[in-house]
Structure formats: structure tokens, C-alpha cells
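Every protein chain but one is kept in place in this view of the complex.
What follows is chain A.
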Amino acid sequence: MSETPAITTRDLAKTYKDVRALDGVSLNLAPNRIYGLLGRNGAGKTTLMSILTGQNFADRGTAEIFGHTPFEHDPTLARLCFIRESQKYPDDFKVRQAFSAAAIFFENWNEQLAQDLVKAFNLPLNRRIKKLSRGQLSAVGVIIGMASRAEITFFDEPYLGLDAVARQIFYDRLVEDFAQHPRTIVLSSHLIDEVANLLEHVIVIDQGRIIIDSEAEDLQGAAVTVTGSAQKVEEFIAGYPVIHRDALGSLASISIRARLTAEQRARAQILGLELSPVSLQQLVVRSTLSSQSDREQTTERQAIK
């Protein structure tokens, strides 16, 4: 790809007191795609997005947005929209005023889209922000994030308090609007299964490090859980990288990284084994857990030395 990346970071690091929030993060995000930034609470997602939007700075490394450092660079900041989980608005503002302020700030603001979304989320425009429910407050953020049509939009867990129906409205409208107006979207979420199908690329961060940086399609169907008699399961999975093991008496259920061919599937059936796909959410959970246990083992080994 010869086009300028939307986001580039090199060896980004940030420490808060004794916590390493980011530990050597190097990423390249292409424009006009939907990225998922996944990971546990405290993994470093929000720190990364704050640095990328110039609201925080790194101890080490570089971050560039369309080739510019975002920190105190207004022309770059004007191209970004960052919706935080606990987005703050002036308390005395009415919902209407929050949107008017956003309309002034974001040059690509689309008033029609904002109004459509207000209707879809059934948001009371004349209510004061501080009187809103948690879900309504999240809806304000979602609407600003979408109607800003910023070149890069960061949604950091934007759904707190939104019920399943409201979240579905958000995802549906996002797909619809993205199709008409492609832009770079970075979606940080715990609800991985809900957003999995929207993502083109998946980045998983754990304890400040990137542990997965892959195209979504390379993760879909890339792992399989094999269940059956322990001995036969072991025989079948020999040679494949194991993601997770469960055992129950003489039964074993082992997840491996593998794309099985039709012959291999037939062989599993002959052996009496059951195959089930591993969802993105399971894959992320397993990878996070195994990266943590690897690290603990390393620490133990270092302690022994």
C-alpha cells in the first residue's frame, strides 16, 4: 500500500507510576477501514487512543496521524473524533447544545444523520446532560461520533448503559453510514461477538503489548475445538499449536490453531471426534489468558535464576 497510513506508531511506551500501560506498541492502520481494538480492562486501549488523539503523551516512541504528530497539532486534531467511555460534557448543557457544539467543531458534521440518530435512539433534545440516564449519555456520544464523520473516529467502549436493541441500532447505522462514507474507525469493545462481523482488522492488546494484529478473515475459522476421547483427541491434534485444553475424566476438549481440510474433518468423524468453531471472542480470551500465563512462567523462571 503506497497511501499514507491513517495511524502509525513505533515502539510506543507509557508508564503510570509502576504500571506499564503501553510497552513497545508498533502499529500501522490503513485509512477507510474498521479496526477492532480489543483487550481486557486496563490492557492499555484507552491510553493508546488518548495518545493517538493528542490527549496524552508517550514516554517513548512515536505516534503519527496521517504523517503528523497529533499532540498540539490543530489541523490533525480536527480530523479526529474520540468518544470515550465516560465522555464528559459541560453539565449545564442541554443535549441540543452538545450537538451544536460538535457541529461547530467537526467540519464534516452531518446534521441530517445526527437528527436521524436522535430519533432512532429516542433522545430528549431539551433535557440537560446531567439529567440523562447512563444509556442516553452513551447515545449522545455515539451520535456525535457518527455524525462527526471524522476521518478517524475512535469509539472507546461507547455502549455503557445501552441495551441490546440500542446497541444493534448503533451497529446497523454504523455499517450503513460507513458503506456510504468510508472512513477509519477504531472500535474498542468488550462485547467482541457483537462487533466481530463489522471488523476488517483485529488488534488485541494485553498488558500494554500487542498480542494479535491480524486481518479478521485470518482469524475467522482459524481455530477449532476438538472434543472426544482424550487419547483420540491427542492423536488428532498432534503437531498443531494448542490454544486451550479442557479435560473431563477420559474426555478432552482441545482448541488448536488450524484450518482443517475436508479430509481432516472426515478423519475426525471416523475417530468419533466432534469439531466446533472457535469464535473471535473465544480466540481473544484464550490468547489473552495464554499470553498472561506465558509471562508468569517467564517471570517465575527469571525469579529462579
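The definition used in the following text is that a contact is a pair of C-beta atoms (placed from the backbone, for glycine too) under 8 Å apart; a residue touches a chain by one contact, two chains touch by 3 or more; residues count from 1.
Rule of thumb we're sticking to: contacts and distances are computed from a predicted model.
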| item | value |
| --- | --- |
| Undisplayed chain, where the name is taken from the UniProt record, one of "GntR family transcriptional regulator", "Polyketide beta-ketoacyl synthase 2", "NADH-quinone oxidoreductase subunit N" or "Putative membrane protein" | "GntR family transcriptional regulator" |
| Residue, one of A:R33, A:H68 or A:R209, that touches the chain absent here | A:R33 |
| Residue among A:D11, A:D163 or A:E176 touching the omitted chain | A:E176 |
| Contacting the left-out chain in the complete assembly, out of A:I7, A:L113 or A:L280 | A:L280 |
| Chain A residues that touch the omitted chain in the full complex | 33-34, 171-172, 175-176, 178-180, 182, 196-200, 216-218, 220-221, 262-263, 265-266, 269-270, 272, 277-280 |
